[in-house]
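Every protein chain except one is present and positioned as in the full complex.
Each chain carries a letter (A, B, C and D) given by its place in the written order, and its residues are counted from 1.
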Amino acid sequence: MRVPPLTTCEKEVILEALKSGKRFDFRGLEEFRGVKLVVGSEIGTAICTIGNTKVIAAVSAQIAEPSSMRPHKGVIIIDVDLSPMANVSNEHDRLGSKGMELIRLLELIIRDSRCIDVESLCIRAGKEIWKVRVDVRILDEDGSLLDCACLAAITALQHFKRPNVTLEPHHTLIYSEYEKAPVPLNIYHMPICTTIGLLDKGQMVVIDPTEKEAACLDGSIVVACNKRREVCALHQSTNLVLSTKQIERCVKLAMSRAEALTAVVSDVIKQDQRERSAFKRPDGFSITTPSLILTSGTAAARQINAPRIQHGREPEEKMLYQPSVIVNENPLSVGSVKQEEVDEDALIAEQLSIIQNSVGGVAVSDPQSSGVSKRKKEKEMVDDLLDGICDSEEEEVKTEILGSSEPMEVVLPVVEQQKDEEDVTSWRKKKKKV
Amino acid sequence: MEVHISDDEKLFLISGVEQDIRNDGRTCADFRTIVLERGVLSGTNGSCRVQLGQTTDVLAGIKLELESFDPAAEKEAKQPMSFHVDFSANASSQFAGKGGDQYGEEISAAFQVAFSRSLDILPNLSKTLLAEGYRWKINVDLSVLQWAGSVPDACSLAIIGALSDLEVPEVEVAPDDGGKVSIVLKRPRTGGNMRDEEVPVAMWKLDVQSCPMLLTVSKIGSANLVDCSPEEECCIRSQLLIGVAKNLNVDDYDITCIKQHGGGLLEMESIQDMTELASKTAGGLYQAIEKRLKTEEKRKPGHSFLL
Amino acid sequence: MAVYLPGDVINEPSSSDSSIIGYGINLRGEKKVVTQPGAFRSDEGKIWLSVHSKRYIPQEGDRVIAIVTSKTGDFFRLDIGTAEYAMISFTNFEGATKRNRPNLKTGDIIYATVFDTTPRTEAELTCVDDEKRARGMGQLNGGYMFKVSLNHCRRLINPSCEILQTMGKFFKFEITVGMNGRIWVNAPTTEEIIKIHDVINKSEFITGEDELISLVQHSYTRSVSG
Amino acid sequence: MSIISEHGFRMDGRRPAQIRNINTRLGLNRNAEGSCYLEHGNTKVLCAVYGPYESKASKRLEDRCAIVCQYSTTTFSGLERKNRPRGDRKSTEISRLLEKAFESVILTESFPRSQIDIFCEVIQGDGSNLAACVNATSLALADAGIPMKGIASAATCGIVETKPIVDLTSREETDLLPRVTLATICGRDEVILVELQNRLHIDHLSVVMDAAKATCADVYECLAVVAQQHLKACAPILGN
């Protein structure tokens, strides 16, 4: 779908404002937008929000065959998904040149900078290794997409724990999270990526540009650093002429940013660990929007009382009991029955009679002829079935407790906490014989 | 690459060819000047570069691989050579991306067929079978750097050059535990002071006299000609790819394969004439190559090819 | 103020049979069926729904802000945020003759009226009314253009809404509101343009009178950092 | 096996700040508008430039010329035989880098709605392939007579125990040695391409950058001499 083009008047005003150090969201030229990082209730998922850009990253692992060249090294795969939700110009399941560039840069920053110890992902050299897959989904796009994606991926990798494994001569035992505590990935350092926009031949630096600003800038440079003051990636992504001094200045800015964000990531992870160790079920991504925003709404869990099948309620023509052989008359031609349709009905009626005689005993019930008795019998059966439901005491669903209708802010269905069923099918619990 | 020439130019060319004179002065059975340099790529086991008339430029590189194969699965011994022709985009912008792949596969298949009987034709090729289930795999890769007609001919010359440049290391086969075999490079016992790794490994070379060759013979008007330039290729009626191999014992040339390349109608006689022309020119080419391969490569240190 | 969802039937007392059916309501038989979610509005014999949306659907008579995308033959191709491009012939400009054509380049914006939206063809726009006079339409030079939701635009234009009047007390600015959700603002300095842009965006969910004044006051005094 | 021996020499006998010898030949491809064969020691690169010609509708740009680049390596170029010469992620990314770099060098506004094709083929890759490609491409563009801001020159620079080493061979490009590929215009401090492999500590950044910039200037000298010689050689043909 088409995105409206950038008009010259917008471009002129934005550039004029940037040159005089002003921006449309009241930020300074070297000020970052606020970062919001949320970790999911599922292990290994994280949503990162920078300004309006929102990205969710999910990490999953499975056992796979290693490549012949590197038999004892685990594999990390990064996959990006650009959906029309992020930008109307994207298409489902189609990775354009923008997507390819994003994947390549993420691989450069996360995989090629060896921030994850791949040797520890090896189970049985040459035969079984862990294949860690990082899925990045872009949910909303407003500039510095790569920073948001990289931050989300790093947080998800920190938050992820793979199941524990013991080696036996002929097979491998994979434990669920209830038998042995899952093992986090061995991460050496955390590369944090920063997109730095550049203006008039690279003299002016614009930090963390929004989508509109990025369209007006001359170009941008991507710098990834970690808190050990190491530069992990340096990538010039648009046609731009810079001086080496300018590059060094950008790297210093990115370095300070990296330290700040590493602190944010480790806080979020520690806070989540504290919650999980206290067995408090983390609310993850469920919406905690302040109620005062007019565009949000909540409705408390409520009691649904299904009325018994009252006889009177359904207007008669609505409950027309369909004959088992459906006569496919064309609904549009309800009024005008054309000539050839008339012989068609005759034909079908005649077939109907043949079927009835040949089938013999089976009552091909025609609504009118079967009469009311049959329908009454059905009603009793349905009623007994429904009664069975209400009276049963030990039913799984505790309905009385939730009867109270006053809106509770966070309603945790009582059922989950009380007892852990043994046949829990939470994530990857199967005791797998490989 | 489509070369556009006007109709009267075509008429001029066809009438010339029928009188055995071509635009650049050659007769129908003449080849353009051939430049052949061997051993140009240090990273390969054998390499050769052939340039045909300052335009068509082909580079052949051979890399050896130790291949283990299941002897039971293959009834008759599979020939160890595998060919892969790749059209570099440098040749023309139509070969960018996937443009050249289709034409490249066609020529690679033709070479695969022409060399299918290579175990019998080349005398010492059977030496590549090392032991039960182990052999040398010879990967012959050709990269076409410039394209101006008669690419198969240039490729076959490059292959012969590269095979003659190929050095295969001598190998000792020692039985190992568990039925497996350990392959060790054979080093001549020179008691000198050099440490074991630095002693040069003994090498053997392939004998390439009877190596098959692919020639394209084209028919323009009523004349058959060899080594067409792009302009001539625009007025071809049809083209045959003829594989010729020198028969050592009877000193004649066998035809190993005939493939029609592109469309066109041919009577039986003209096929007969074309194959004769092919074997005649092949004879000339074989002599030229032998003379060329005998002159040792004397090259200044640091001097490189393509200069 | 009743809110209806698509599929509901309107049986408001004020919607007598004679009233004219407006936006968002379809007449099926004698039932008035709602087809767009919105709040019910009626005003002496006319009933319609005020709908919240961001995607513009061209209606004849709407005044919109269009972006020139290309020039083909004697037509300019315009983007008004709809599925199909819109067209405007060079004759539909004030004072345009065969020879002196309006010089519009790609990326310029114009304020025009939609005057023909037959389905399956591009919408046709014009910058002159019947007497060939511009009445404020034509090219918009300088200034800044940005997009807001359609219902906010309708609210700004509504005479009874005093967002613009309050801003008038603090800023000296020129504003054009297109029905396709695009607003063009011009002010002497870029700083003021930034402040006005900020006020208009924030005023979307402000209803109270005094809240509005405090918002405009705050943004007037606040300095644009940098 | 340290990269620099204690006497300060490298494995192939060069000093740390010494570049490999460069052999080039221009105009050897008859079909292309401009072509160049360049050798950095054992790294051999062939580059051809086609265009500017009328571009395909999909790539056409209204105001400037579209640069399309393809970087491919022959299957026998590296130590191990690769079965796909191009199309893998690494070569697509290098093609994109070359495109971006040369978009800022070529005066693209002078050819609106047209397209220039740049094809680089690494015949033998022995380290700093990207730098060799940039040098070969800028010479091919000069040979094709396409207006440019200047001849771009590129070099790779790594760092070993705080000492910069320049123009790395494939044996020195281990996966621990951090290295920066830098491309500048006419050897001046105008960077058009920067690419970092492996992690580099920030204090070493300025050292590596200066060494790389100095090397680009040296390489530029060589390229300039070659270009002038080529033009002088063609002068009599041009009849002036």
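Keep in mind that, in the parts below, a residue touches a chain if its C-beta (ideal position, glycine included) is under 8 Å from a C-beta of that chain, and two chains touch if they have at least 3 such contacts.
Simple rule for what comes next: contacts and distances are computed from a predicted model.
Within the choices "Gustatory receptor", "Actin-like ATPase domain-containing protein", "Protein CBR-CRN-5" or "Trafficking protein particle complex subunit", the name that UniProt assigns to the complex's undisplayed chain is "Protein CBR-CRN-5". Listed by label, the shown chains that the missing chain touches in the whole complex are A, C.
Only one residue from C:Ser50, C:Thr113 or C:Thr166 touches the chain missing from this view: C:Ser50. The chain omitted from view is touched by exactly one of A:Val13, A:Val35, A:Ala58 or A:Cys216, namely A:Ala58.
Screening A:Glu141, A:Glu213, A:Glu230 or A:Asp272 for touch with the missing chain picks out A:Glu141.
Across the interface with the omitted chain, chain A contributes residues 1-2, 40-42, 45, 47, 52, 54, 56, 58-60, 81, 83-88, 91-93, 133, 135, 137, 139-142, 283-287, 289, 293-309, 378, 381-382, 385-386, 388-390, 392, 395-397, 399, 402, 408, 411, 413, 415-416, 421, 423-426.
Listed for chain C, the residues touching the missing chain in the whole complex are 1, 3, 5-9, 24, 35-39, 50-55, 57, 83-84, 119-120, 149-151, 155, 160-161, 204-205, 207.
Just so we're on the same page, only the chains that are shown with their structure count from here on.
Note on connectivity: the fewest chain-to-chain touch steps from chain A to chain B number 2. Separation between the centroids of chain B and chain C, computed from CA atoms only, is 72 Å. For this pair, chain A with chain D, the centres built from the Cα atoms lie 42 Å apart.
Here the spacing of chain C and chain D, counted between their Cα centres, is 53 Å. With touch defined as above, chain B holds no residue shared between interfaces to two or more other chains.
Viewed as a network of touching protein chains, the structure reduces to a simple linear path.
Interface note: chains touch in the pairs A-C, A-D, B-D.
Residues 1, 41-44, 47, 54-55, 59, 61-63, 65, 84, 86, 88-93, 96-97, 139, 141, 143, 145-148, 302, 304, 306-307 of chain B are the ones that touch chain D when the two sit in their complex. Taken together, the chain D residues at the contact with chain A in this complex read 89, 92-93, 96, 100-101, 103-104, 180, 182, 185, 189-203, 205-206, 209-210, 213.
Residue ranges of chain A in contact with chain C, taken from their complex: 2, 4-13, 16-17, 20-24, 26-29, 31, 293-295.
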